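Can you keep this structure in mind? I'll have questions shortly.
The complex appears here minus one protein chain, its other protein chains still in place.
Moving on to subunit A:
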Amino acid sequence: MAKILNIQNLKKSYSSGSKQLTVLENISFDIEENETFAIVGPSGSGKTTLLGLCAGLDQADSGSVELCGTLINDLSEDQRALLRNEKVGFVFQDFQLIPTLTALENVAVPLELRGDKSATKVGKELLEKVGLGDRFDHYPSQLSGGEQQRVALARAFSTKPDILFADEPTGNLDEETGKRVVELLMELNADSGTTLVIVTHDMELAKKTQRILRLKGGRVLETINA
């Protein structure tokens, strides 16, 4: 199978006062198409930083990131944005819906960015699919946490991305709601055949993926098959 994400010798550090703080070092792994993959580790192990680098939201100090066949190290911010729009989907811990847009508009934005005329139609279908057919015109502030995350899922799948990054998708939800959201995520993922990368410290959730990468102190501890 072809590799959709290939990470080689990744290093990332931040300056903290006068000191240089290394967050990630010597990270190498790859993910194949249609695979489901989890990155786990304790708080501060560098999970979210790694996700940001993989998705092209940030740039590494050294090493290479090849995403969907494109080496993204040397791309400009706008070129990376375009790549994200065409190939990548996101689900965030705190949902990150745009508060001034309705549920439907939030779902339609990625497609509209592509100039897709069917954005609204697809948006409606997806919202129906996540069980929010009657909440098209509600603003995020008028939805519960679980509902907001379902809108976020609909938005993430609206462009049929090649790869979907989910950052602690259940982190801000209670156990019951979290479970339902994960079921929905897996279901949507199975339907669309998208590669799924989940960042979490919840081993239960991680075990639902095919492979797990364990991070500790910014280094890869092990990669195990779930």
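Basically, contacts are C-beta pairs under 8 Å (C-beta built on N, C-alpha and C of every residue); 3 or more make two chains touch, one makes a residue touch a chain; residues count from 1.
Basically, contacts and distances are computed from a predicted model.
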Between "FtsX-like permease family protein", "Ion-translocating oxidoreductase complex subunit G", "Cbb3-type cytochrome oxidase assembly protein CcoS" or "Methionine/alanine importer small subunit", choose the name on the UniProt record of the chain that's been left out. "FtsX-like permease family protein"
Which of these touches the unseen chain: A:Thr22, A:Asn85 or A:Thr177? A:Asn85
Subunit A residues that touch the omitted chain in the full complex: 48, 51-52, 55, 57-58, 70, 75-79, 81-86, 88, 90, 92, 96-101, 105, 109-110, 112-115, 139, 141, 155, 167
